[in-house]
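Taking it in order: structure first as structure tokens, then the write-up.
Taken from a larger complex, these chains appear in their original positions, while the remainder are omitted.
Each chain gets a letter, A, B and C, in the order it is written, and its residues are counted from 1.
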Amino acid sequence: MATIIGAQIPNLPWQDKPEAFPYPVWRFDGNPIITRDNLFFANSIFNSAVVPFGGKFAGVFRVDTRTRDQILVAGFSDDGVRWTLDGKKLFEGYDPRLCEIDGAYYLTWVKLTPHGTVIGVAGTKDFVSWTEYEDACYPVARNGVLFPRRINGEYVLLIRPCDRGHTPYGDIFLLHSKDLTYWGKPRFVMAPQKNWEMTKVGAGPTPIETDRYWLMLYHGVLTSCNGFTYSMGAALLDKEEPWKVLHRADSFLLAPHELYECVGDVPNVVFPCAALADSRSGRIAVYYGAADTAVALAFTTVDDVIDYVLAHDCAGNVD
Amino acid sequence: MATIIGAQIPNLPWQDKPEAFPYPVWRFDGNPIITRDNLFFANSIFNSAVVPFGGKFAGVFRVDTRTRDQILVAGFSDDGVRWTLDGKKLFEGYDPRLCEIDGAYYLTWVKLTPHGTVIGVAGTKDFVSWTEYEDACYPVARNGVLFPRRINGEYVLLIRPCDRGHTPYGDIFLLHSKDLTYWGKPRFVMAPQKNWEMTKVGAGPTPIETDRYWLMLYHGVLTSCNGFTYSMGAALLDKEEPWKVLHRADSFLLAPHELYECVGDVPNVVFPCAALADSRSGRIAVYYGAADTAVALAFTTVDDVIDYVLAHDCAGNVD
Amino acid sequence: MATIIGAQIPNLPWQDKPEAFPYPVWRFDGNPIITRDNLFFANSIFNSAVVPFGGKFAGVFRVDTRTRDQILVAGFSDDGVRWTLDGKKLFEGYDPRLCEIDGAYYLTWVKLTPHGTVIGVAGTKDFVSWTEYEDACYPVARNGVLFPRRINGEYVLLIRPCDRGHTPYGDIFLLHSKDLTYWGKPRFVMAPQKNWEMTKVGAGPTPIETDRYWLMLYHGVLTSCNGFTYSMGAALLDKEEPWKVLHRADSFLLAPHELYECVGDVPNVVFPCAALADSRSGRIAVYYGAADTAVALAFTTVDDVIDYVLAHDCAGNVD
């Protein structure tokens, strides 16, 4: 039995696992929860981040506008399912992640610059006023994800260096910082290993702390003759040296299967960007972008997912 | 209030705008109006051109046969919605446009040659017998669209030079001719500007003359990691010097959203090739190819579309 | 009237041709017959081979696991429609073909090696114990299909040499062997000829012997701006010198049209790998992979298909 370390979220969105369902992650039956038509000026809304906020939920959402500009907007929800998005642009860029550290909420996202994308870093207390910090890197990088607390006194940031365009490769690395301004001691975390993720991998939601591991959900990409397929995988990282992958599921945990995941602006995409984890019940709600078009929700528990990873371990490491 | 200059088309196909619909272009609820199964020998029917003809409607339709040869056939309709297509090949090639000038109907299309595609030009009075003119250009070009009258005494042709294959770039240019045989004074019209059209742009239906502008609907292409997405945009051109883009909508007016636009031989394609405009009511019916598979219909009015362009202007020009 | 030479299969799966149906091949209305969810560990099940076996049916099925490893498993069916798949991996690789020669069942498939794919060859009497032979070729090749009897005393194998990756070209060749170990006298069979197959062609089911020809169903690939489209075609080969294409349909016989063919892990794929032919009735049941996701079934008769090929002949040969 694994334990989530962190806050209790009694109003975590939830549906019980369907009877006899054989896999560790199951979809919300009301998917997608946010469609492309949610905002007047949106072409699509997907790959978005949420956190518990004042007993309710707040989030930062990726909106591709009808000019196909990529912007972030804030959103709020009482139940984590029905969201009210704010029409005001917070930042330019995409694929936000959110985490709370020491009472402040930190946003990392793929920030657009004239020279390529970087990892932008900003903080807020109220999701209304934001402070932007120095970029965490030079171009080109994507999938910047902070750990939800300092480890050995240092902030730790997952990052996926890449190139301009639709990068045909990609590994996950990790950086350390004492001050969110200077970053160093880069460490390799993981590269594609199994076929379903053979093109590239990138960190997903803020890692979830458990008693024995950091649970990192991530996306992996497979290239077929008709393009990329994005799926969700899971790995368990060392608590103190989180660049060490102790266990890793050899198969995806969620892959494009439903029509809203297979059809849309980019067919065949399941892209997790956020997860809510309730330390009391062990329940986890995963928010993921579907087909680069909509936001969907899936569920698991800390035991479901860790048991699955341990049972399908391809990391070749002992704990 | 803008005014369409041209014929009245009392039997223009039409549905009123859905209540509270926030966008300037809305789809016909009977879409697609022509499916891939309309002709026995067809694999798909799409990207086609129509004109008013003797109080009814005539058209030239792109048919990809079951050999996947690309041919054009004529078609006729009483109401512009239900079409009877003729099984006889008019020409080899694709993406026809039609316009009436001085009582004759001119067809321009992407004509196949052993050395690449060119813009073919042909004329008819009855959609039965056709006269073919000299090609308007050498290879390789696509999206040749005539203005519906001479401007300053000269025929004007929009054209999109390209390369062999699935051209990864493309701008719209314009040529002048006194005789439909010799073409000159090439002028740059427009290049991709906003994200939704960043890969290439190409002229769509025959431009619609209004009291103040030429209304040019066009398609723009975005490249995702899973291929091209085609959407429809709009620009307003100078009446006398139509290569001058006076206003241009920063966002698309119609983009792949419905299943018949997102799924088919080429997913995620909205490709407008013709528009009927009724000068009395200001109503406009746009015919567009959906997913390179079927023909669909959408509606707008001259005020809806011009107001939208002016309100979302990215041309940076003053009128 | 053509005659199938071979066994009678009274329990061949069958549905009559829909009334007024204009094409020679029609789909089973219960498609897909095997979905991606048929096996617990499967991501997808498609491109599979079946043969009559002891009055019932046996098959070898391509399963892409949830690690996206490609494996083959056996399966059995009483009626050819409802299949029970075995969860045990027979071989690594994909796209199996099966044929019976002299009372033994031979499997050829795309076998994975560290240096590229080859054509693996194995034999069985019972679909339980298998003998693997020497590979029929060095890397890289795919689509290895045996003829169902020796011709002039020699085994004959169709093969599609290719390169690593999603080969952008491909012709069908043929090899001879006296012993299934040494292969020689390579002969060119056919290359892409018409647009629908312009990128590459590859042999499909085990060729069906008729009184006058070998009927070879095959797949052809067209490249659009959004990837590959796979369709099924047909050719009639010389009985004695089967590398001679006597007749060949200029158009596909089956192309992606239904949602389960257009949407899935690889959109727009119809990939035939097996056909059951009943010599008494002339009925043929074709098994094909749909969208690299599921297995589907279509029907024709030897007369339907041969008449169609002769009526749409593009081979330029006389019989």
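We adopt the following convention: contacts are C-beta pairs under 8 Å (C-beta built on N, C-alpha and C of every residue); 3 or more make two chains touch, one makes a residue touch a chain.
Please read these numbers as outputs of a predicted model, since none were measured by experiment.
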Number of copies constituting the complete assembly, 3 shown: 6
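Note that in this section only the chains that are shown with their structure count from here on.
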Equivalent interface positions on chain B and chain C, same or different at half: different
Centroid distance [mean C-alpha coordinates] between chain C and chain B, Å: 42
Sites on chain B at which at least two other chains make contact: 226-227, 263, 267-268
Complex interface listing, chain B residues touching chain C: 36, 40-41, 43, 65-70, 166, 226-228, 263-268, 292
Partner chain A, residues of chain B touching it in the complex: 22, 194-196, 198, 222, 224-227, 229, 250-252, 255-257, 259, 262-263, 267-268, 314
